[in-house]
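One protein chain omitted, others in place.
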Amino acid sequence: MELLNTFFVAPFASMFGSPLFLAEVIIGGLLTGVLYSLVALGFVLIFKASGVFNFSQGAMVLFAALTLVGLMERGVPVWLALALTVLVMIALAWLIERLMLSRLVNQEGIILFMATIGLSFLLEGFGQIFWGSNVKRLDIGIPNESIHLAGIPINQFDLFAALMAAGVVALLAVFFQKTPTGRALRAVADDHQAALSIGIPLQRIWLIVWSVSGFVAIIAGVVWGAKSGVQFSLSLIALKALPVLILGGFTSVPGAIVGGLIIGVGEKIAEIYWGPVLGGAIENWFAYMLAMVFLMFRPQGLFGERIIERI
Amino acid sequence: MKINLKNIIWITMAVLALVLSSGGCEKKDGGSKQAGGGQEQFFPMLVYRTGPYAPSGIPVANGFRDYYDLVNKRDGGINGVKITWEECETEYNTKLGVECYERLKNKGDNGATLFNPFSTGITYQLIPKAAVDKIPIHSMGYGRTSAADGRVFEWVFNFPTTYWSQASAFVKYVGSQEGGMDKLKGKKIALVYHNSAYGKEPIATLEKLAEQHGYDLKQLAVDHPGQEQKSTWLQIRQYSPDWIFMWGWGVMNQVAIKEAAAIGFPMDRFIGVWWSGSESDVVPAGEGAKGYKAGAFHASGGEWPVLQDVLKHVYNGDMEKARANNWGEVLYNRAIVNGMYNVESVRTAQAKFGNRTVKGEEVRWGLENLNLTQERLKELGMDGFVQPVKITCADHESGGSVFIQQWDGSKWNPASEWISPISELVRPMIEADAASYAKENGITPRGC
Partner (left out) sequence: MIYREAGNYKTTYAADQAIFTLQLDRVFMTMVMVLAFLVVPLWANEYWLQAVLIPFLIFSLAAIGLNLLTGYAGQLSLGTGGFMAVGAYSTYKLTTAFPDLNILLVFLLAGFFAALVGIVFGLPSLRIKGFYLAVATLAAQFFILWLFNKVGWFYNNNSSGNITAPPRELFGLVVTGAAAKAQVRYLLSLGILTLFALFAKNIVRGRIGRSWMAIRDMDIAAEIIGIRPLHTKLLAFALSSFYCGVAGAMSVFLWLGSAETEAFSIFISFQVLFMVIVGGLGSILGSILGAAFITLLPILLTNVPLLVGLRIPIDLQKHIEQIVFGGLIVFFLIVEPHGLARLWQIMKEKLRRWPFPY
């Protein structure tokens, strides 16, 4: 009885006991969730277009942030540094396509996955050789203070980051839905062979996709780097994006967004209301457990394409 | 034979195998080198200049290197015995730590002098090995707290202080700020800790003191690596503690300091452990970090004579270059202190065994009889930089005093006098833990 109470009654009681705090938790969770989505988005883009589960997305975030900050530290103005970083990421995408992907066409998913892990070693090594392993400060000029909205304190920085992420998502949605390139991308995602046969240049499409996900990595790197300083640990945020990814489905952009929000809110609520009972720091596994429970009902994720099996 | 990729692999693999096997032979030669009266004292260095904890590892590695270099350049070695050293990269990873330990332990004229693992995990791994390989370990203020009991841990030293001593000193400091230990009653203290063996160190001490003094303790674990701490700080906001202690490490520190600033927590009531109180923890957090406090057992800054010596002898007065090598930063100075302890232990051993290269066993004797008085520290240019230490057979911690330092936005300043730990609480805990370790591992404590 005691146990039931602490697990099933007390947390809800404290939730509804102070609805204002609950609202704060939910808003905090949503804002964090958007940031998870941002990282997960990079995975989704690449998986959609080339069927590669790109584990090096985390390393790409690190690499992009290191390049940006490294350039800024050497006195390059912000906009130029940003432009140069975009160029670097495009060059990187080109190299990856040329040297790696084009030679691994038609391999099994797991081989491609492993290759991207190898790639993340490469990126981490190069990033640190060029820019050093020391922590670097990245200030994008957004105050780290709370504003009060209807009595709920909201961190301005988080708000800004979430808005920026939302902007990127909107941009990508338009790009995918409205432009010819976007349509070509979707065609490739649906069927490589068919896309090739109607004359869509596969190599160019892959280059574009990797560049776009490099661009997403820059945004994620800026936001997370401003939060925690730019350093090696940035590459570990990929782990935060994985539950988002499976929850939303590997192939769905809206899935990444909704998944991020669900994971963000879910883990905050779990940690704050159930964490103390269990001893704390449950966030990490809880996110995976939550995702797994969803998967039990929808094995392809919330928005993933239906898996059809034929003999 | 056609030149294709597969053939290239074969050839590379053959070459690699050759190199590897020849490496093995050479290693064997190096290992079996006879110990003799060489004139070089070898210090192994387990460093982490790469990986997630590199921002903390780089200043430490530089500090060690520069202090050894200083002793060689300024004094011509330790009583004429040149210091040699070799770095081995561990990435703060215990598995690589094993490799490094095995690689370095037989190097030099007489084997490794002693090990400074600078990682709690690696320390734990080396503790049982120390007695077997007869190489002492000095884990300065980290590693196993109960190693302070020299009767059980003959080969392990952790002076000048431990986590438990520090935790008790923090509580004393809070008491003094609140206007007396009796004022602690009903106060709320939150402990934000790295969810690992290291982070959990202070809990027992703080809980015991909570019983004694009647403050409320809330423990909040942050999982590795700790880039996302929203829920922790939401809980803190709800709990609204009077004080926050932090046992953090790596990126977790910067994020925590930022989050604390964002919720408007008064930073001068936020105290970090000495691994949460270096430049790399506060600088990335920016303006918000102003006023943040941390424990320390040595001073920071470059005005001390010993650091001026380093500037003069190692960097030839090139301030810019010295700064680029973290000169005068908290963690750099910590390594200077540790280097000094290492060198002085060897010197102590030399006083007994003669001015020559000393072996691990002799260094252990030196460590156990180390007596750094105020005068000696003054000669070393470290008067006021660290507290004097006197190690005995039973007490491998000595003193245990710490002070609180505060970040003013550009440098760390002392914010308190030296605070002695509550030994009557900590020491029995240490002895109890050491006794249980001895029982589990079949060690008979020495009589001291």
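By written order: A and B. Residues from 1 in each chain.
In this text, a residue touches a chain if its C-beta (ideal position, glycine included) is under 8 Å from a C-beta of that chain, and two chains touch if they have at least 3 such contacts.
In this text, all values refer to a predicted model and were calculated from it rather than measured experimentally.
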item: Among B:Gln41, B:Ser56 or B:Asn195, the residue in touch with the chain that has been omitted; value: B:Asn195
item: Option touching the unshown chain, where B:Gly108, B:Gly121, B:Gly339 or B:Pro421 are the choices; value: B:Gly121
item: Residue among A:Leu66, A:Ile246 or A:Val265 touching the omitted chain; value: A:Ile246
item: Residues of chain B (touch criterion as defined above) contacting the omitted chain; value: 5-6, 9-10, 16, 19-20, 22-24, 26-28, 31-32, 47, 49-50, 54, 58, 87-89, 91, 94-95, 98-99, 102-103, 106, 121, 124-125, 127-129, 131-132, 144-146, 195-197, 200-201, 204, 221, 223-224, 429, 433, 436-437, 440-442
item: Residues of chain A (touch criterion as defined above) contacting the omitted chain; value: 53, 99-100, 103-104, 107-111, 113-115, 117-126, 128-129, 133, 239, 242-243, 245-246, 250, 278-282, 284-285, 288-289, 291-292, 295-296, 299-301, 307, 309, 311
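Keep this in mind: only the chains that are shown with their structure count from here on.
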item: Chain A-touching residues of chain B, taken from the complex the two chains share; value: 49-52, 54-55, 58, 195, 219-223, 225, 227-228, 230-232, 234-235, 237-238, 250-251, 254-255, 258, 261-264, 280, 283-286, 288
item: Chain A residues within the chain B interface of the complex; value: 18, 21, 24-25, 28-29, 31-32, 128, 133-137, 139, 144-146, 153, 155, 157, 224, 227-229, 231-234, 236-237, 240, 267-268, 271-272, 275-276, 279-281, 283-284
